[in-house]
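Please read through the structure below; I'll follow up with questions.
Note that this complex is displayed minus one protein chain, with the remaining chains in position.
We just call them A and B in the order they show up, numbering each chain from 1.
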Amino acid sequence: MPEIGFDLLLASALLWIAWRALTSPDVFKAVVLFITFGLLMALAWVRLGAPDIALAEAAIGGGITGALLLDAAGQLATTDAAPPRGRTLLAATLALLVALLLGAAVLQIPDAPARLGPAVSAALPESGVTQPVTAVLLNFRGYDTWLELGVLLLAVLALLALRGTSHLQDVRPLTADPLLGGLASVLVPLMVLAGGYLLWLGTHAAGGAFQAGAMLAGAGVLLRLAGHRTVEQASSRLLQVAIVCGFAAFLLTALILLASGYALLEYPAGRARTLIVLIETAAAVSIGCTLATLVTGATPPGAGAR
Amino acid sequence: MNAIDALTLVLLIAGSGFFFAGTVGILRFPDLFSRLHALTKADNLGLGCIVAGLMLQAQTPAAALKLFLIWLLALVASAGACYLIASDARRRQDPPAVPTEVSGDA
Partner (left out) sequence: MTVYLLLAVGLFALGLFALIAHPNLLRKVIALNVMGGAVFLMLAAIAAGDRQRSPDPVPHAMVLTGIVVAVSVTAFALALVRRLHAETGSACLPEADEQ
């Protein structure tokens, strides 16, 4: 069976890359290896039949987290200390113990565990979309997505609090390469288009708000790195509205539905698709602006030139 | 296996070969600039072969066009990234391992 061979190859590659990323002596190399790990994980998601997770992992896990870590690794001087001898031994024993216990527990999982798949498929026609993951995210478990947008909001607020200024725009002076500017002017419109396409795709295929948001975040980061004029000139108020609009869309919908006599986030029959599309668009814009702010606004102003 | 499948197989294997050669280049070349050279040239050619092989298998012309677009965008992105890395290294005065000036009596 050739598929099991590929699975074993992928699994050993993932374990080896993770080991190298976690124990590499140079922090910069560790971060780059971690980005590679994220991309290999995207392959694992595809093998497990989860293309939307693969899209999100490649964009958010590999791209956004990688950019955050690279930025941090560049800013922090290499204050790397070797772990004390006893600590390494303790960590190794603990990790081995956890691995053995977890492995034994995992091997006892029944081959056909209790599944919600049939329940979701049965309720799918009423949900307004034909892709089950989008239906779960935006309709059946919309409450979780709402709170997750709240978590993103909290992260931006925490970032502002730690940075010590109340301005969202990063005030780092940038020496932008003209090639980067040209690249940005070609790629950013394409990325916005691709983000819109992913958003529309989410109703009937793998895609949706998170993937579209990640694409928009990439466009935002590229604009910022290219030192494009629009980013400086965009008002702080507009950025604040964009960051909040996802959470606000859910809140408004919930309040209006409650006031009309429905349960919390219970979409009325026939209106579900419209509501889902509206909320998803607001969520994608929100996720894009939030992630872009988290990546580009991370450095306190005046903390070292590049 | 008809002709189109055979051609796809040949193109996929050729693409993997180019990727392998590029990886060997990254691991074995002495300095940053030659490694960038191996990375962008060999990997983009390998990606082109793989995309060409997959385009033959595409169900609709639109899907084939999207695959071609992926290759174009990867070209643009990797060329831009290669230039940025090289210019940054140049700025930091990383001397190339092989002299870039051609001597008069070469």
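By our rule, a contact is a pair of C-beta atoms (placed from the backbone, for glycine too) under 8 Å apart; a residue touches a chain by one contact, two chains touch by 3 or more.
For clarity, every value in this text was computed on a predicted model and none was experimentally measured.
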{"item": "In the full complex, displayed partners of the excluded chain", "value": "A"}
{"item": "Option from A:P113, A:P178 or A:G261 whose C-beta touches the chain left out", "value": "A:P113"}
{"item": "Of A:V27, A:L179, A:V192 or A:V241, the residue in touch with the unshown chain", "value": "A:V27"}
{"item": "Options A:F37, A:F247 or A:Y267, residue touching the unrepresented chain", "value": "A:F37"}
{"item": "Chain A residues touching the omitted chain (full complex)", "value": "4, 7-8, 11, 14-15, 18-19, 21-23, 27, 30-31, 34, 37-38, 41, 44-45, 47-50, 52-53, 56-57, 60-61, 64-65, 68-69, 71-73, 75-77, 79-81, 83-84, 87-88, 90-92, 94-96, 98-99, 102-103, 106-107, 109, 111-113, 115-117, 120, 132-133, 135-137, 141, 144-145, 148, 151-152, 154-155, 158-159, 162-163, 210, 287, 291, 294-295, 298-300, 303"}
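Everything that follows uses one rule, which is that only the chains that are shown with their structure count from here on.
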{"item": "Contact footprint of chain B on chain A as seen in their complex", "value": "177, 179-180, 183, 186-187, 190"}
{"item": "For the chain B and chain A complex, residues of the former touching the latter", "value": "73, 76-77, 80, 83-84, 87"}
